[in-house]
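All protein chains but one are shown at their positions in the complex.
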Amino acid sequence: MHGYTQDKDAYLKRLRRVEGQVRGIAKMIDDDKYCIDVLTQVSAATKALEAVALGLLDEHLRHCVVQAAAEGGQISDQKLTEASAAIARLVKS
Amino acid sequence: MHGYTQDKDAYLKRLRRVEGQVRGIAKMIDDDKYCIDVLTQVSAATKALEAVALGLLDEHLRHCVVQAAAEGGQISDQKLTEASAAIARLVKS
Amino acid sequence: MHGYTQDKDAYLKRLRRVEGQVRGIAKMIDDDKYCIDVLTQVSAATKALEAVALGLLDEHLRHCVVQAAAEGGQISDQKLTEASAAIARLVKS
Partner (left out) sequence: MHGYTQDKDAYLKRLRRVEGQVRGIAKMIDDDKYCIDVLTQVSAATKALEAVALGLLDEHLRHCVVQAAAEGGQISDQKLTEASAAIARLVKS
């Protein structure tokens, strides 16, 4: 059981949509579409991926981190270090 | 002919790889993988998309914008407004 | 008492440095320095602010959120909604 388990279908649906967006971008390039229009779609796919990441992170904090916090000690510390590192990667990506 | 035309195959290959990454993320969720590991892959896919965008933008500036600049006048102005808007979308996405 | 209280002096020092960076950028513009060099300094100041934000967030999760999680219930929920919103603002800024 993970934070995202209860929303699994919704995440799978969103990711299939992102997959379709990326395939669409490849098709635009294959069809010689105008660069700026391709870039607009790349920004949209990036934003969609970011939204997925923010959703997963929110559920991770709500479930795994809160549970680890309840247990306390070293596990709690590790989970928080791990979560902060994931947030930093997101902010920088 | 667009800025990216001569590198078309390389872009298509990179986008197929991103498509595979997104499909892999969906599979991780379907297989109940650990949230933080899923997030790491989402950050990697986001970075890969951003790299594609920076490449497309560089070639757009080098070809379309430079050509428009040579023609001058209103077209050049429009192309620069358009390029700046695309850069702003990228920075914000 | 907040998450950052014990590192207060370090944060104040880092923010004074960012303040100096921003003042330095203004001076570069006043001295007509080359645009790209100004932009490099703006990126550096932005990165420094982001690092401050990631530090504050990490301590917030470690203290306020963990404490709220221990108390549980509605307070815990509110704190997590608030933390996720702050993370989303950071990712988008």
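Note that the chains take the letters A, B and C in the order they are written out, and that residue 1 is the start of every chain.
We adopt the following convention: a residue touches a chain if its C-beta (ideal position, glycine included) is under 8 Å from a C-beta of that chain, and two chains touch if they have at least 3 such contacts.
Keep in mind it's a predicted model, so treat the numbers as computed, not measured.
> In the full complex, which residues of subunit B touch the absent chain?
50, 53-54, 57-58, 61-62, 65-66, 69-70, 76-77, 80, 83-84, 87-88, 90-92
> So which bits of subunit C touch the chain we can't see?
Listed in rising order, the touching residues are 1-5, 8, 11-12, 15-16, 18-19, 22-23, 25-26, 29-30, 32-36, 38-40, 42-47, 49-50, 52-53, 56-57, 59-60, 64, 82-83, 86, 89-90, 93.
In this section, only the chains that are shown with their structure count from here on.
> For subunit B, which other chain has the most distant CA centre?
C
> With chain centres taken as the means of their Cα atoms, state the distance from subunit A to subunit C in Å.
That gives a centre separation of 22 Å.
> I'd like to verify one number: the distance from the centre of subunit B to the centre of subunit C, where each centre is the average of its C-alpha atoms, in whole angstrom.
That gives a centre separation of 28 Å.
> Please report how many Å separate the Cα centroid of subunit A from that of subunit B, as a whole number.
About 17 Å, centre to centre.
> At least two partner chains per residue is the criterion; list those residues in subunit A.
50, 53, 57, 83, 90
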